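Presented below is the structure to which this report refers.
Only a single protein chain was left out; the remaining protein chains are all shown in position.
By written order: A, B and C. Residues from 1 in each chain.
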Amino acid sequence: MTVKVAVAGATGYAGGELLRILLAHPHVEVGALTAASSAGTVLGQHQPHLGPLADRLVQDTTADTLAGHDVVFLALPHGHSGAIAAELGEGTVVIDLGADHRLTDSADWQRWYGGEHAGTWPYGLPELPGQREQLTRANRVAVPGCFPTGGSLALGPALAAGFVEPDVAVVAVTGTSGAGKSLKPHLLGAEVMGSASAYGVGGAHRHTPEFVQNLSVIAGERVAVSFTPVLAPMPRGILTTASAPLVGDTGVDTIRAAYEKAYADEPFVTLLPEGAWPTTGATVGSNRVLLQVAIDDDARRLVVVAALDNLTKGTAGAAVQSMNLALGLPETVGLPLTGVAP
Amino acid sequence: MTVKVAVAGATGYAGGELLRILLAHPHVEVGALTAASSAGTVLGQHQPHLGPLADRLVQDTTADTLAGHDVVFLALPHGHSGAIAAELGEGTVVIDLGADHRLTDSADWQRWYGGEHAGTWPYGLPELPGQREQLTRANRVAVPGCFPTGGSLALGPALAAGFVEPDVAVVAVTGTSGAGKSLKPHLLGAEVMGSASAYGVGGAHRHTPEFVQNLSVIAGERVAVSFTPVLAPMPRGILTTASAPLVGDTGVDTIRAAYEKAYADEPFVTLLPEGAWPTTGATVGSNRVLLQVAIDDDARRLVVVAALDNLTKGTAGAAVQSMNLALGLPETVGLPLTGVAP
Amino acid sequence: MTVKVAVAGATGYAGGELLRILLAHPHVEVGALTAASSAGTVLGQHQPHLGPLADRLVQDTTADTLAGHDVVFLALPHGHSGAIAAELGEGTVVIDLGADHRLTDSADWQRWYGGEHAGTWPYGLPELPGQREQLTRANRVAVPGCFPTGGSLALGPALAAGFVEPDVAVVAVTGTSGAGKSLKPHLLGAEVMGSASAYGVGGAHRHTPEFVQNLSVIAGERVAVSFTPVLAPMPRGILTTASAPLVGDTGVDTIRAAYEKAYADEPFVTLLPEGAWPTTGATVGSNRVLLQVAIDDDARRLVVVAALDNLTKGTAGAAVQSMNLALGLPETVGLPLTGVAP
Partner (left out) sequence: MTVKVAVAGATGYAGGELLRILLAHPHVEVGALTAASSAGTVLGQHQPHLGPLADRLVQDTTADTLAGHDVVFLALPHGHSGAIAAELGEGTVVIDLGADHRLTDSADWQRWYGGEHAGTWPYGLPELPGQREQLTRANRVAVPGCFPTGGSLALGPALAAGFVEPDVAVVAVTGTSGAGKSLKPHLLGAEVMGSASAYGVGGAHRHTPEFVQNLSVIAGERVAVSFTPVLAPMPRGILTTASAPLVGDTGVDTIRAAYEKAYADEPFVTLLPEGAWPTTGATVGSNRVLLQVAIDDDARRLVVVAALDNLTKGTAGAAVQSMNLALGLPETVGLPLTGVAP
């Protein structure tokens, strides 16, 4: 089986990572590559690491250029996917790496992003309860935000089991590729190297409602989420530290056992052995999430740490994982289980 | 006025930063430099950035080599300061950059560090209520840990005013010099660069009781502290994200006003203008702490972010600030108010 | 076809990269993993990025543990490969990632490494003239040093054509993984980040005779090589700047044409389009070398820049490329043509 795949937004970081994975996927033929301002150039100018595609022409992002493919990935700024998707038929699998189709509540969309909500698609995090079924043979997929992926996997089992109160604090340290190739002064190398900074503090980051949405479904009640992203001097990676007040006196062994059970059959989520702590470096370029849990006895909180690559499991790897499910392929095919380290 | 100063532990990171500051201090003459295994070498081999001291001999750390100085700084591994200090007379100002004399509760010391507690000295964080008075003309000073400095300044005013519950969560991202020059595999450049990792999770970091001690005094009741340190790929800097549940419906303006008032006369603590967020890069090599506050309305938490240089305000700058007070000098003399950026 | 492969030195950086590649190789089954001081532990403690091998036991490096494999890779400190190899039969393909079998001149070996020379094996740089033939169906391979790989490919075509004098200057900027996992103070993250430094200056680096050997064979006369390695704050990558005085008035077009011809059929060596310059970032994790050439008209020198990943094409990728040739497999099978960027 070979499917023909188009990538809209091929010159950005998400598009580049997607193409890196797709080039190694045994069932994929890379078709149209499109972008906005870079149309008319060759891909090698933008993605010099993708040798095999160096001479491929970048086309305009239009329904025409994207037509005739089995799968279309949309790696576009938010607000751009709805219109394009509407022009692609039901027979095309459309996978949106942007935010347009993630939220289930249109009011949330309007509050956080503004404008009209494009709609809600199956959510590309198969590790969430019930989600894998919705993704199987789906023709539309909304890829999760990179931050909610780590936070949802970190706290999901504890909330599902009622080990913690529905009141969580998340601080996630991210590499700078999460901000895309935007030409902003604070993203210049000289500013970034040797410095850490917080942003979107006080619940101002647009991924916050997605955290709330995922965790509330899991908990069966509304979960309050205080989320703070921190920019660190590394190109890739998210290290999530998520904590919540413990309910009762559940011990760490019980909690470990719940996490082990929750992820026992998940190929991409690993609870590390006791004593080992996740590093983002170990996940670079892989589709894995590494987890560890601890109980803070004095403060009576559960603390869970999760490491992942924001561009792989956080974006492009999740997109291909969902594509596999949508096409009825084995979920893991073409997805790296090893990181590139050091 | 010129005081003669000795530095024990001159070859480490804390010792090096201390000497950098002391070299620019108008009232200091640098005397004996001592170390353990490096005794007999010249300082230039260990601290090539300290040009003026390149040819100075490193001596053994003994009471003899440290005798005859007005001020002795001890930048030693914990457990080593008590014995040395006991041999230095009351007429000598002894400033301990290690942990030996920070904790007020001997049981805490035994639990977290083991062995017998060396005693409690005035705590070198003059910005804490009442502390400046204790440091003035003191002849013994315990320099705070780098993490509790950021966390205590970040949450102090809110706890003092009762704006938040005594139940705080702190995640602090630190540069790797905080771990010292220890030859450990996970501190190698290739491991560190491009990777973030958490450690001491679940309240296992030895700075935790110091957080609790500081914040409980401020709050007038025991404060629960969940503290997680995160190692990020940068040599210096700590970015602290501290949050706690809001009490009642205090607004952000009231909270800002309290922080402004608390730090109005503090030369080294700056609440940034609204909309500006602290970066550790702006504090490198300076004795400043940059703060910003936010309220998360949905999660009903106060979030405070603090940036500082772990080696300067976090260690060596605080030591010199305390020395100034101990000697009756103006508190700011010789201390940099500007960072080295980018 | 499936070959069973053992890796001696599995816990180091070269061993880790080798295993990363081997895990994705369609004809390889990973067998024994061995090390020295880490024997008895599991691989996950040392290589957390290699998920599928996390629970594999690390054994002692002995002829016994390595016996019974079709291919044995030796990623050992120099001086250790000869004895082990002597105990492995002729039917086993032995690929030495260390220096023991690279030099053709025993006097060179003694001068640069000391002790007795273990012998000379086919040299695992198939892109050098005549080398591919020697590697095909070989049962012993010496993998080149990471620096000579870049320098030899950068200057080979120019020296072969007589465009430059046999008197070259090479400065190569390297990531710190090239130094291995050695616990040395200057390799600590805090020392490395934000700093560049030269070492082995004045022709003191042990890769120098390998440069001379390769380039002299190509030039047909002894080539003088001034080689300076520079350590830069990045985990991986070598950027080689190689220059030599031009002979006569050969123009840049002629030189470009010679390089294009030389590498036209090489799957892993790419002369970039005019105006594009190699970045090591584009080669991370891939087996590619990116080249660009320029003429300095005023100084009358040819300048060639080459980028590669020191652990992939510079070590482990070259080893697998040679294994493919030794086994009669297609040369490119299992080797990544895409880098992991950004």
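The working rule: a contact is a pair of C-beta atoms (placed from the backbone, for glycine too) under 8 Å apart; a residue touches a chain by one contact, two chains touch by 3 or more.
Just so it is clear, the model here is predicted, and its values are computed rather than measured.
Per the touch definition above, the residue from C:Gly31, C:Pro233, C:Gly314 or C:Gly334 contacting the chain not shown is C:Pro233.
When you scan B:Val3, B:Val28, B:Leu50 or B:Ala138 for touch with the missing chain, the hit is B:Leu50. Touching the chain that is not shown, out of A:Pro233, A:Pro278, A:Gly317 or A:Gly334: A:Pro233 (per the contact rule at the top). From the options C:Ala190, C:Val217 or C:Ala262, the residue with contact to the unseen chain in the full assembly is C:Ala190. One chain is missing from the display, and on chain C it is touched by residues 167, 169, 171, 173, 175, 188, 190-191, 193-199, 201-204, 208, 212, 224-226, 228, 230, 232-237, 239, 241, 243, 245, 277-282, 284, 292, 294-301, 303, 305, 307, 341-342. Listed here are the chain A residues that touch the chain not shown: 13, 175-177, 181, 183-185, 187-194, 233-236. Hidden from this view is one chain, which touches chain B at 13, 16, 20, 23-24, 44-45, 47-52, 54, 177, 193-194, 235-236, 270, 272-273, 276, 279, 281-286, 288, 290, 336-342.
Here is the rule we go by: only the chains that are shown with their structure count from here on.
For the pair chain A and chain C, the fraction of shared interface numbers is greater than half, so the two copies use mostly the same residues to meet. Superposing the C-alpha atoms of chain B onto those of chain C requires a rotation of 180 degrees, given to the nearest 5.
Centre-to-centre, using mean CA coordinates, chain A is 35 Å away from chain C.
Each of residues 193-194, 235-236, 279, 281-282, 284, 341-342 in chain A touches at least two other chains.
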